[in-house]
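Yeah, one chain of the complex is gone here, protein chain that is, but the others are all in their spots.
Showing chain A:
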Amino acid sequence: MTEEGNGVYEVVDGSPEPESARPSFDFATMGRGGVPLVIDNGSDRCRAGWATEQDPRLEFESLAARYRNRKLSADQILLVGGSVHSDPMAKASIRSPFDSGVVTNFDAMESILDYVFTVLGCVDERVDQPIVMTEAVCTPYTSRRNMSELLFECYNVPSVVYGIDSVWSYYKNTGSLATDGLIVASGATASHVIPIYDARAHTEHCKRINLGGTSMDEYLLKLLQLKYPAFPVKISEWQTRDLVHNFVYAAEDYDKELGCYLASENLAHKDVTVQFQFPMPTLDERTEEDIQRVADRRREQMKKMHEMAARKRQEKIEQRVQELEELTALREGREEMDADSFAQQLQDLGLESERELYDAIASAQQVVDRAQTKELGLEPEEKGPPTFPLVDVPDDELTSEQRQEKRKQVLLRAGHEARERARVEREKEKARLEEVARLDDERRLNHFDEWLADLKARRSETLARIEERRAHHRELNDRRSHASQVRMRNIADLAAGESAAPGGKRRRRSTDDDNFGAEDDDWNIYRDISKKEDAEVVEEDEAELEGYNRQLSLHAPDYLESLDRAARAGIENTIMYRFTDGCEQAILDKPAAQQKADNAAIVARVAREYQLHLNVERIRVPEIIFRPGLVGLDQAGLLETIDGILRRTGSRLSLVNNVFVTGGGFSQVPGILGRLERDIRSTVPAGTPIMVRRAADPLRDAWRGAALWSTREADAFRSSSITRQDYLEFGGEYLREHGAGNRYRTMPRGASLGPQ
């Protein structure tokens, strides 16, 4: 039961199909013999059938929905049983007749009984059958009164016998009520412990713990919601129920098992991975070949583009040459034509004067020359350093025009010199970097260990810096942290130092200037009080780290991986990680070693986001019946309750030799028998024989027991049948006692159940 192993469990999706009822059409024939109609009215499921048969004809969820859906029908629709889930419109109207195991909603109860009699095929004017029906232990009189009223007045039944489901289940499994025993019965919302001796159920000593199967479901759901607050899908009640059904078990020794649950040797086989359905991520399905082909095609296209561009360039040059030729022809032909036609031609070319023509020819010539040299792949010829002949000539030796020219040259020379300086500077820097890289390489080749150690040290230094900045940033977000307080003090100081109070009185004591800003570092204060991270510095450090990582991955690839491994191990060894992620490999935010993500990894990554891990919950959830305090219920646990009952029944140790577990809820939990036996052994005197067993069929034996009892114990059946006469005479709450039923006293004097 604890060996599910590491397999991934795929959780169910959606609600189960409503079970089909086997309709019966022999109501009349069955009924004529006066065969009792047995209804096990359980709070989770209702079972109904004929007492002479082995199994109930009908078994369905005790739910009814009365609602309207205009698309389907103009009138009200009534659904009963599992089919309430078949129409989403009905969801808000689903009602159970039960509140904590006791029938309180008799409208829903009426619908359910309608369904039972309809499907069993009753077509008479009345339900002319003796009814055998289960009711809750210690049912409140009000509930029974309403039930009897419904049965006798609405359906006109001739008689009814009420009994306790778990006691009938005991009867079925023990053969009689003569054997002493202790019933531990669990339902959807409550669990009971009922002692059996003197051939009857002693409900006066019975105790109820208000926890059942749904308590486990609810508890697990809450735990999971808190454990995975960012889980991408809603966990439905069906899924929770399914998980409880499949994976919880009772720990034999809770504290011992709990203490080492998350230890690695246990976790491997106790942790359960639950996979929810997840959307498939879009994947890059191309093969190497495809990628190659695409790259080839792109290269081809680039080549074509280049060719086209070259052709275009060629065309342009030709055009330019033609233009040049035109202009030159004009210049040449200047001599032969008169001034008017020349001016006309100039205008045609968009030029205004002869001077502009020369300028145009010069610039066109330049363009053509440059283009041609480029086309031929030649370097533009070095023009040599530009000369500034006028700069050094004194002003008074120059004409005014030359002086203007000189001023221009001075500016040009300054620009030229600045550029030169920058270029030299750049070259020096490049040379220095090359030198550094060369030395680094040399050192790497000659003293590899030293080099590597140094690199690692520098890397961790940078990393520490980044980390420190992050921590500082985080701290700033907390108003009460030290960093925040320092910042606030700085702001206050700055404000106090700079703002003068009215009246010219400075707040600071010193009236003279505090020399703020005299040193460059003073200005750092503004950077310090800024809450934003300095993007430049961050980028610089990131780039540095990147560089170190590149070097390391080139020359010492194992190192980065070992770093990752260590980081992962650090995460995986924490209790919280094991608790939420089981034995999965940790995913690092920023792995040092680059990993290539293949498709399988991408899918696995997405799948993991839709995974839950059940570990401690597997024993924590069913433990609530032994420690109701876990869910804040102020009641004694199962063992303490059993112990109390043993004491009050005069320490009948014969009871513990026949502990009978039946019903749903906790009775279904694996390991509950062993746990009960171990716990009981710890409270009774040593050597007391103890036997704990489960009903052959914990869910259906109540019905079978009731059927068996009503046919086999004919006398008891007859004497405990409440007839219509009784109902009219003694009231709806009236009960005829029998061994498997509740006790009855007439209502105490003055008691009234109020208006119904």
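Following the convention adopted for this analysis, contacts are C-beta pairs under 8 Å (C-beta built on N, C-alpha and C of every residue); 3 or more make two chains touch, one makes a residue touch a chain; residues count from 1.
Note that contacts and distances are computed from a predicted model.
For the chain of the complex excluded from view, the name given in UniProt is "Co-chaperone" [choices: "Co-chaperone", "Signal peptidase complex subunit 1", "RNA polymerase II transcription factor B subunit 2" or "Aspartate aminotransferase"].
Which of A:9, A:238, A:559 or A:579 touches the hidden chain is settled by the complete complex: it is A:579.
For the chain left out of this panel, the touching residue among A:632, A:650 or A:685 is A:632.
Here the missing chain is touched by one residue of A:104, A:551 or A:657, and it is A:104.
Among A:203, A:240, A:462 or A:720, only A:203 touches the chain left out of the display. Within chain A, the residues in touch with the undisplayed chain are 17-18, 20-23, 25, 27, 69, 71-73, 75-80, 83, 86-87, 99-100, 102, 104-107, 111, 114-115, 117-119, 121-127, 137-143, 146, 149-150, 153-156, 192, 203-204, 206-210, 219, 222-223, 226, 229, 255, 258-259, 261-262, 574-576, 579, 616-617, 620, 627-637, 640-641, 644, 742-743, 745, 747-756.
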